[in-house]
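All protein chains but one are shown in place.
Then we have chain A:
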Amino acid sequence: MLTAPPSRPSGLSCRQGRKGEVHLQPGLLGSQAQEVQTRWRPSPCFGAGKRSPTKMIHSLFLINCSGDIFLEKHWKSVVSQSVCDYFFEAQEKAADVENVPPVISTPHHYLISIYRDKLFFVSVIQTEVPPLFVIEFLHRVADTFQDYFGECSEAAIKDNVVIVYELLEEMLDNGFPLATESNILKELIKPPTILRSVVNSITGSSNVGDTLPTGQLSNIPWRRAGVKYTNNEAYFDVVEEIDAIIDKSGSTVFAEIQGVIDACIKLSGMPDLSLSFMNPRLLDDVSFHPCIRFKRWESERVLSFIPPDGNFRLISYRVSSQNLVAIPVYVKHSISFKENSSCGRFDITIGPKQNMGKTIEGITVTVHMPKVVLNMNLTPTQGSYTFDPVTKVLTWDVGKITPQKLPSLKGLVNLQSGAPKPEENPSLNIQFKIQQLAISGLKVNRLDMYGEKYKPFKGVKYVTKAGKFQVRT
């Protein structure tokens, strides 16, 4: 041995001495290491100094609303639960769950958390990492739970703790994402079904697959191999949501259309699909599932892809904001609180506007009333309403609009006596749904399949919904 420090157990052929100088033990690796030496170019700017050698996600804690840590998983050495105290502290400070900062700095760690379905996913990070990387991953974990158990709740996770653990083990290796595609995970770990659990308990077979998902190896990691269906079907749901802010006078402050195309593909083999639109130029900004070929879209505005098996989101898009957005409903409102009295008046009416001749259904109005409101005494001409005196949320379930008789909700508001009247009228959040219509006018032209011989059954469905649709009063 050349210069190996005597304290270290030395059985390895090379040691580093001064920086930039490599001492070699003659042997197998000699020639390669020599090359390192000759090509060594010190570049001080590129990154220097000592780094603590752990990166990405270190541990994950799942915390419910009452502050119990009900699951923990460590990918490296164990981090004590007490690290979550910093999180609880921040949670207390924030008052509202929505306002807990997603990134918290503690003396030794960084906590990056998401809030999903009344659960906090808190990950422990030790060094610099793009925060979106972690956030996006945590959401992917939550999505996977949703996918596997039908819901992402504390009960579901506790009931399936073994599967959860197996999933987490596959999704992250050493804190770095390994397999996050649902098609691959489902081949590795089969989702629980009642039938399977019965069969398993009798036969002793397991939920864990023992073959390597073929997708993992190919250039199309999102699709599993050997898919077989007797009925080959491909369905596309074009779902558009209108985001809008309508001001007091009824004019539109801001409106845009956000759309997605969700696909449900049940096709055997390796189908290669091309989906084209009648009017692709409507799409102003598009984000793609990894399966879509960028170049084809760039050059021809055709979505060309080998789909994953099952349900997935093909694209999300925004319709260019230059186009005028049709607003399908209008709201007439008069909400007033009298000075120095403990009551106010509340009166809203909803009517159809540019609805392209379709029925508007599933209308719900949600209003966050001011804190001084004690109770509300209203009469709807249609549907039913509820008012929660604790959260001060008024919900009116309207249903369909019939143009002959416009639905309205009228009545009195009881205020806390003595309290000053509210400064501002609450804004109305409106939900609605229009079947068979993409409000932007987007139309699928045709779907072609290559690569397989059979004829698939193809279908397209259009729906328009209200997104973040808010009326200021």
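Worth pointing out:
We adopt the following convention: a contact is a pair of C-beta atoms (placed from the backbone, for glycine too) under 8 Å apart; a residue touches a chain by one contact, two chains touch by 3 or more; residues count from 1.
By definition in this document, contacts and distances are computed from a predicted model.
Considering only "Kv channel-interacting protein 4", "AP-3 complex subunit beta-1 isoform X3", "Large ribosomal subunit protein bL17m" or "Signal peptidase complex subunit 3", the record for the omitted chain gives "AP-3 complex subunit beta-1 isoform X3", by its UniProt protein name. Contact with the chain not shown here comes from a single listed residue; of A:E300, A:E361 or A:D388, that residue is A:E300.
When you scan A:C65, A:V103 or A:A155 for touch with the missing chain, the hit is A:V103.
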